[in-house]
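Missing here is one protein chain; the remaining ones are kept as they sit in the complex.
And now, subunit A:
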Amino acid sequence: MAAENRFWSNLSGLRLRARAALLGAAFASLATLPAVAQEVRAAVIRVDYPSLLPLSRLDLPTEDRAFAGATLGTEDNATTGRFMGQTYETVTIATAPEQALAEFERLAAEGYRLFVILAREAELLAMADAAPGDALLFNSRSGAGSLRSEECRANLLHVAPSDAMRADAVTQFLVWKKWTNLFLVHGSNPEDVALADAYRASASKFGARIVGEREFTDTGGSRVSDSGHVLVQRQLPVFMQNTPRHDVVLAADATDYFAEYLPYNTWEAAPVAGSAGLVPATWAPTHESWGATQLNTRFEKLANRPMRDEDYQTWLALRVIGEAVTRTGSADPAELRAYALGDEFTLAAFKGEPVTFRKWNGQMRQPILLTNGRMTVSVSPQDGFLHQRTLLDSLGLDQPESACTAFE
């Protein structure tokens, strides 16, 4: 018996449905398992923001970004479900930011209560605040710090790591290397500035020193699409002249307009980390340890392309749902939430240790990969960064630092 997958899209091309529905009938004894027959329905909403082409063509967006992760997650859940008498159906919707809330409300009206959202903070919060009382949302994209602190919501769990977790992953590695003099170059867009804040906080947290900072202004004309790449490449060495002595250049370029040009175009011979060079990631097609080869292989067979962060984070959100359904025998979002935030919850995520949730703000704890695009260089947390609860809590906002009260 194989998973039945059907994809279809409506005329606007904005809507794709993936179904992996399996019946448990052919599998005989389930005596030690809860005897239930349930249909678990989830919706994945991806908000597509207007954007220019990425600097590297390796990052060209694909139509199925995140959704391929949803298909794999649904298949994985359905395979377990067929032994448990549970079926899984996942609907995937791509929408413009202006229509995001309307799409969300339409799905809620159709009865969906489990949502995986790939959106920025504003759209995400609008959906969380408009959600029916019994809905549960998973953030699989936004790394915004406020969502884990003063803007947290009780019905919103974060599978995507916060920017602070990613920054801490990089800083821990640099400190472990004893490369503690950092020169910070950040972009001029609000997201870049926020990311620079995360790196500053991280440096002070782990005893690294930001010896100097510079803003590389986004003038909007230096993209590869108008052959501006020659310009940026030439600008950068000059831009990077006369810097204080530093070990590493930290790049904070959340909007992807200059950081990829930095390696080898610095003035001093310093390695680059952050938005280019040594990059923090939740997933990498080069990741091999802890069974990761298998997840990469399964994904590549399905999607004919490498797995990226947004695929992994969508897969992982659906696996949280699947694991909670498997263990509780329930599809009720309140029960799933309680289980996910409870002491019993652990999930294998191909990161060498179980992932769990922080009870105080709904953030998933997870190791962060550090990749150079060709190899997984290291995985944080690094040796020697201790924490009284779990080493994973050395990454990102700790309980006393979080202003979140929605989970109390």
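Just so we're on the same page, contacts are C-beta pairs under 8 Å (C-beta built on N, C-alpha and C of every residue); 3 or more make two chains touch, one makes a residue touch a chain; residues count from 1.
Just so we're on the same page, contacts and distances are computed from a predicted model.
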item: Identity of the absent chain, which is to be given by its UniProt protein name, from "D-glycerate dehydrogenase", "Glutamate synthase (NADPH) GltB3 subunit", "PQQ-dependent catabolism-associated beta-propeller protein" or "NADH-quinone oxidoreductase subunit K"; value: "PQQ-dependent catabolism-associated beta-propeller protein"
item: Residue of A:Arg41, A:Arg120, A:Arg298 or A:Lys359 in touch with the missing chain, whole complex considered; value: A:Arg298
item: Candidate in contact with the missing chain, chosen from A:Ser204, A:Asn304, A:Thr346 or A:Gln399; value: A:Thr346
item: Selected residue (touches chain absent from view) among A:Ser202, A:Thr326 or A:Asn361; value: A:Thr326
item: Touch with the omitted chain, as defined above, among A:Asp76, A:Glu103, A:Asp168 or A:Asp253; value: A:Asp76
item: Residues of subunit A (touch criterion as defined above) contacting the omitted chain; value: 1-2, 27-33, 76, 79-80, 83, 291, 294, 297-298, 301, 326-327, 346-348, 352-354, 390-391
